[in-house]
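Here is chain A:
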Amino acid sequence: METIRRNILQPIKDLWSLFVGLKVTGKFFAMKQVTVHYPRQVIEDENLKSYAGHIELVGKPKSPSIPKCISCQMCATSCPSGCIKVTRQKAPKPTPEQQKAMDEAKAKGEKVKKPTAPKNPAGFMLDYSLCSLCGTCVEVCPVKSLRFSNDIYLVGRSRDDFKFDLLERLRSQAEPGCPVSEKKQQARMTDGNHG
Partner candidate 1 sequence: MTVFEHFRTLCIAKGNRASSGVDWNVFLERDYIVDAAELLKYSGFHLESVHAIDGAEGMLINYLFDHFTQGERICLRVLLNHEDVTVDSIAGIFQGAEWHERETYDFHGVMFTNNPNMVNLLLPAESEVHPLVKAPKKRVALAELLSCGEIESQAEGFDLLNQKTEEAAQ
Partner candidate 2 sequence: MSSETVFQTRAEDSIGGDFYAQHFQEGCEENTLVLNMGPQHPSTHGVLRVILEVDGEYILRAEPVLGYLHRMHEKMGEVKSWYQFIPNMGRVDYGHPLAWNWAYVGAVEKLAGIEVPERAEFIRVITCELNRLASHLLWWGAYLLDLGAFTPILYAFDDREAILDILQRPTGSRLTYSSFRIGGVQTDLDEKTVQMIRDFIPIFRERLPMYKALVTDNIILRKRVEGIGEMSPDVIDRYGCSGPVARGSGIEYDVRRNEPYSIYDRFDFEVPTEDTCCAAGRYLVRMEEMAQTLRILEQAVDGLDKAEGGCIMEKAPKPNWKAPAGEAWFAVESGRGKVGVHVVSDGSKTPYRIKLRSPSYSNLSSFAEVAEGVLIADAVSILGSLDLIIPEVDR
């Protein structure tokens, strides 16, 4: 009995498993495809927004082209890959009247009141090619001036394409038709073509 089972029934069962496999793939053959033809079709899904791309600056609610950033350097120092460079603004040169007032104050021995530098940064550069998207900078920012962008279609032709000037990006976001960024983008495109 055992030999019959092993030598006749088992092979038949084994062969049947092959037909089951064909049935499964045959069923999927008849089913609808699950992929999309990318350039012609894109997925319009709310879930795409949850993708965390490179960081970008958040503007002030009242003047969206100026970031909330206070140039505290927290993001730059805590970044594991050192891909953020924030430059503080220099104090403006005192106007003649202010200079005069300062000189007077100095002469009197009072406390000199220098014009203070604006808090928002003069430059905010991100080297995205180094970034590991850990989100540390977003978390440590004391004024919530950083957030993730969510452009899933970001591509570049060279390493330099991933060096972002985030201030400029914020400006172009605030004013969609910003001429500066467009021009620069065009220059980048033609550069890429030549390269």
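A quick word on the picks: all candidates are chains of the complex that A comes from, given by their letters.
General observations
Rule of thumb we're sticking to: a contact is a pair of C-beta atoms (placed from the backbone, for glycine too) under 8 Å apart; a residue touches a chain by one contact, two chains touch by 3 or more; residues count from 1.
This structure is a prediction, so every number in the text was calculated from the model and none was measured.
Within this complex, the numbered candidate that touches chain A among 1 or 2 is 2. Touching candidate 2 in their complex are the following residues of chain A: 14-15, 17-18, 20-21, 23-25, 28, 34, 47, 50-52, 77-81, 132-136, 139-140, 148.
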